[in-house]
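For this view, one protein chain was removed and the others were kept in their places.
When the chains are written out, they are named A, B and C in that same order, and each has its own residue count from 1.
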Amino acid sequence: MIRSPFFTALKNMVRNAMMSLASILSVTSTLVILGIVLLLILNVNNLTMEFTDKFDVMRVQVAYEYTPEQVQQLKTAFEAVPNVDSVLLITRDEAFAQMKEDWGEEADLLEGLPENPLSDTLEVRVSDVSLSDQTYEELDKVDENDTIYYYKTTIERILRISNVIRNVGIILIVVLLFITMLVINNTVRIGIASRKSQIQIMRYVGATRGHIRHPYLIEGVILGILGAGISSVLLYFGYQEVIRMAAADLADLTAQPLLRADVVILRIGILNLIIGIGVGLIGSLFSVRKYLKV
Amino acid sequence: MIRSPFFTALKNMVRNAMMSLASILSVTSTLVILGIVLLLILNVNNLTMEFTDKFDVMRVQVAYEYTPEQVQQLKTAFEAVPNVDSVLLITRDEAFAQMKEDWGEEADLLEGLPENPLSDTLEVRVSDVSLSDQTYEELDKVDENDTIYYYKTTIERILRISNVIRNVGIILIVVLLFITMLVINNTVRIGIASRKSQIQIMRYVGATRGHIRHPYLIEGVILGILGAGISSVLLYFGYQEVIRMAAADLADLTAQPLLRADVVILRIGILNLIIGIGVGLIGSLFSVRKYLKV
Amino acid sequence: MLVLNNVQMRYPSGTVALEDVNLKINRGEFVFLIGSSGAGKSTFIKLITKEIDPTAGSLYKGGLDITRMHKRRIPYYRRSLGIVFQDYRLLSNETVYENVAFAMRIIGKRNREIKRNVPLLLNLVGLSDRGKHFPMELSGGEQQRVAIARAVANNPDILICDEPTGNLDPETSWELIDLLMKLNRYGATIIMATHQHDIVDVLKKRVIELDKGRVVRDEDHGGYH
Partner (left out) sequence: MLVLNNVQMRYPSGTVALEDVNLKINRGEFVFLIGSSGAGKSTFIKLITKEIDPTAGSLYKGGLDITRMHKRRIPYYRRSLGIVFQDYRLLSNETVYENVAFAMRIIGKRNREIKRNVPLLLNLVGLSDRGKHFPMELSGGEQQRVAIARAVANNPDILICDEPTGNLDPETSWELIDLLMKLNRYGATIIMATHQHDIVDVLKKRVIELDKGRVVRDEDHGGYH
């Protein structure tokens, strides 16, 4: 019975403690970097979403001459349009009362007006801000006599910026994944190169590829898991610290603007684990292969 | 005459081409990551600055009863306040004309007003938005009868967010510098570990520390320079691509929101060079040291 | 058992280490391989162990064409050999005990058997108290003896020794020769490259002498010269 390759892997790692440490450090470092960039991008994305959500209302100024019945019909028609979440009616009288209140001391000037100059207004709340354009067109089709105001350019800009950030982010993450693979691969490869003569000796004594390879594969996986674990823990505490700092600085903002540490890090941790194991496995597989030719 | 250590370094690198490549790749990878984060932070910082600059105007609503002469005095007094860039007077008549224009068809309603209900307004442009608070207090001291409006909370929020980003950025860069050092250090160390027996043999034959160390130091520096060079080139083209993408997506924004590639990458390139050389040097120094004990 | 037909070995560096070698070694023979330094003895041995392949000619072991052997078969082929390399080739990360045990594990020996046999083998080469040491902690001759213990661990068909006594004192050398003779009597084929002329002279076994890569002498009961 051949000694368990798991045992051999552990023994190798302990004996080459320096090397194992170096590998784990490299894996950890690159995964931490990947994690940081992921956190940045996820948060920017999240902030963009929250920001655009503030612009989910379209203000429809109803034609001045419409009767309250017509306005009610319009409201019902709007509520049937896709992507419309709710419609709120603000009558001309409510608006005028509000105006008076706003003008404060000078409100008595308004008393001089022959009649209420304002129109009824319908506040249409949409479900998905990014579809505002289509919704606008549909609302416009319902009735051609009223004017629809919404933050067209603002929404468009924010969505465009968010798109750029998302695209740059995706490219960045692909690049980082590639770099992570490279670094881990290099480390494993260099590590194995230093054991080249050992591998060759085993071959000369009659060891099969499996005998030699399995401990290295297991070692690669263990290194990957350790790297992923350590990086996730570091990211968790580091990110919590950032949240703490942010909370202090942004105390008066209504919502906590950053994603919650536990949720986000759990996902990144799982990703790290997959990457760590995958790369460790592939790295050792390819590296050992080179020395198995004798 | 001992053979030039520069020659020996080059020869070693060529002979251990695989290893040299691995080192250069690692240095390049980590410097690319560092560069990406630097670019992210510099751009976010820049955007914040541009954004807050849009809020550099305070609107001072002058007391209703002031005569034009008093308003002119007030304007001159404001112009003397520190951090004030310029002061623009918008008279009540100009404002009322504007109001009529804005109201369009319903403007004739305004004709019913007994008199112009608006006050004169002074638009004060400040030099440094982040000092708005102090400037507000000073303007307030000049005259107590008028109301000063400015984007207090907006500015404060943006500045706070910008502060958070800057702080997180600085922490991130310190962490990344540290990781870069670790990765490069590991690579050099592992590389040298594989030449351990060679170093020991040289020692046994009577080579001094210098004989052994110099080629490695030079090798470290060359690796650092190559890594820095390659990473800078990659960052340059990558960033230009990002700018191109951003330009396409954000075509209608007035200003190009991203920093110019050449300027920014030159700085990052110099930083990379310094880091690369420094780390290469320190890395080899420490690594060789360990094997010089025999 | 072993048949070499017109074997030639030219290294990539251009050195022709073996040329036109035709040999037949029968099961159970005891063969000395002699010749001056650089004559091609180690090259001959590397061919048999399939560390290298001949640039011309063919090589058979028990009817099996070794040069055309499938990659996957190589480990199993090597397990039928016991090899003492000129440069020992011990696993420097493993203890003496592990070095010997490893060879036995490879062929699937039971743990119990290994635990019983390794001490016996170490005792045989006079290293019973060295099991826990690493190769670097041994003298040259001691390392050589570990290599010998490993080579005989699996009762190989053919025992191939490249100067197994190069770093041994005369007394230990003779003990090793006794061991080889005993294995030979039990049926193992022995091929031993050596410079030790007194051993060759005393044993009067088959002697194959190489000179610049060619077989210049093949005597059944020869001396060193």
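Criterion: a contact is a pair of C-beta atoms (placed from the backbone, for glycine too) under 8 Å apart; a residue touches a chain by one contact, two chains touch by 3 or more.
Keep in mind that what you see is a predicted model, and the values were worked out from it rather than measured.
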Chain not shown, its touching partners among those shown: B, C
Contact partner of the left-out chain, one of C:22, C:36, C:123 or C:155: C:36
Of B:12, B:119 or B:284, the residue in touch with the unshown chain: B:12
Those residues of chain C which, in the complete complex, touch the missing chain: 11, 13, 15, 34-39, 41-43, 86-87, 133, 137-142, 144-145, 162-163, 166-173, 195, 197-198, 224
Hidden partner chain, residues of chain B it touches: 1-3, 12, 15-16, 195, 197-198, 201-209, 211, 294
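Keep this in mind: only the chains that are shown with their structure count from here on.
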Chain whose mean Cα position lies farthest from chain B: C
Chain nearest the overall C-alpha centroid of the shown protein atoms: A
Interchain centroid distance [CA atoms averaged], chain A/chain C, Å: 64
Centre-of-Cα separation between chain B and chain A, whole angstrom: 22
Gap in Å, rounded to a whole number, between the CA centres of chain C and chain B: 68
